[in-house]
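With one protein chain held back, the other chains of the complex are shown just where they sit.
By written order: A and B. Residues from 1 in each chain.
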Amino acid sequence: MSTSSRNSRVPALAALAAALVGVAIALVFFVAPEDADQGISQKIFYFHVPIALTAYACFGWGALKALLYLWRKDERYDLESYVGIHLGTVFGSLTLLTGSIWAKASWGVWWTWSSNQLVLFLVLFLFYAAYFMLRFSVDEGPRRANLSAVYALFGVVLVPVSFFAIRLASDFIHPTVFSRQGPQMSGTMFFAFCVSWAALTVLAYALYRVELAGKRLDAHVRDLREALA
Amino acid sequence: MSSGEKYVAAAYGVIFLVLLLWVVIIAAKLTRLEREVGELAERARERRGDG
Partner (left out) sequence: MTSYLADVATLARKDLRLELRARDTLPAMLLFVLSTFVVFHFALPQGSGETAAQGLLWVALVFTALLGLARSWAPEREGGVFDGLVLAPCDRSAIWLGKATAVLAFLVAIEVVALPAFALFFTGLDAQAVAGVALADVGICAVGTLLAAMAAASRTRELILPLLFLPLAVPLVVGGVGSAISPEPGRYLLFLALYDAVFAIICWASFEYVVTE
């Protein structure tokens, strides 16, 4: 498949993402009712949670491609795995940022160890940041691809393991527990949430395709350069 | 604006900014690629001229 036919759908994808995000924002701010307990700051939830879920999905996608790489040894999978994890890290950082803002809005603190999700994402962020350090400290080639793939697989296993570890830790780590009523979601709220989730998933996929196209182009240009040297 | 509204604006604003930052980085990469392809095309033309 030539590059141009592979990427011909990407603009349409991006347009779809833009449209969905627009609809989501309209629903969140003009249609969904305000939460009785938390007030307007609850609106952060509509994007914060889908961003977190999308981050998990990106890490999972990256791990899947990593597995495919180890199995098939096709360079393409290594690149796809890398872009997936890169995007996952971006969304993970966004989760931490929006989560921190929401924490300040709800509880008056920018950080709390009692939010299991925040702590989990901090651990994951550190883990995947190390992924990039590893990748950039090994010369390009099958070795680097192998190491990245194995590490990506470790990451996806770490997610549930850390989740349980943090849950277990909360029994003895901190007495001050902030809690939030999981939104008693009315029908419209749930609908707005689903649309937001769909919007962010499509957006993530669009970003993924664009970044992947950019990286592939990079590789082509480099091959050309070598051929013409 | 109440403080709650400010935080909501901050959260959505941060998302928007990160997305824009991503666009900036991709745009920079595009300009670099454009330049490199231009250089390579120049080189190819010279080659064809000589050969």
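Brief remarks follow.
The rule we apply is simple: contacts are C-beta pairs under 8 Å (C-beta built on N, C-alpha and C of every residue); 3 or more make two chains touch, one makes a residue touch a chain.
From a predicted model like this one, the values you see are computed outputs, not experimental measurements.
The chain we do not see here touches A in the full complex. Touching the chain that is not shown, out of A:Thr54, A:Ser81, A:Ser162 or A:Ser196: A:Ser162 (per the contact rule at the top). Taking the complete complex into account, A:Val138 is the one of A:Val138, A:Met185, A:Ala198 or A:Leu224 that touches the chain left out.
Hidden from this view is one chain, which touches subunit A at 70, 123-124, 126-127, 129-130, 133-134, 137-139, 141-143, 146-147, 149-151, 153-154, 157-158, 161-162, 164-166, 168-169, 171-172.
Following the convention adopted for this analysis, only the chains that are shown with their structure count from here on.
Chain geometry summary: the mean Cα position of subunit A and that of subunit B are 20 Å apart. By the touch criterion given at the top, residues 2-5, 7-8, 10-12, 14-15, 18, 22, 26, 29-30, 33, 36-37, 40, 43-44, 47 of subunit B touch subunit A in their complex. If you check the complex, the residues on subunit A that touch subunit B are 25, 39-41, 43-44, 47-48, 51, 90, 93-94, 97-98, 101-102, 104-105, 207, 210-211, 214, 217-218, 221, 224-225, 228.
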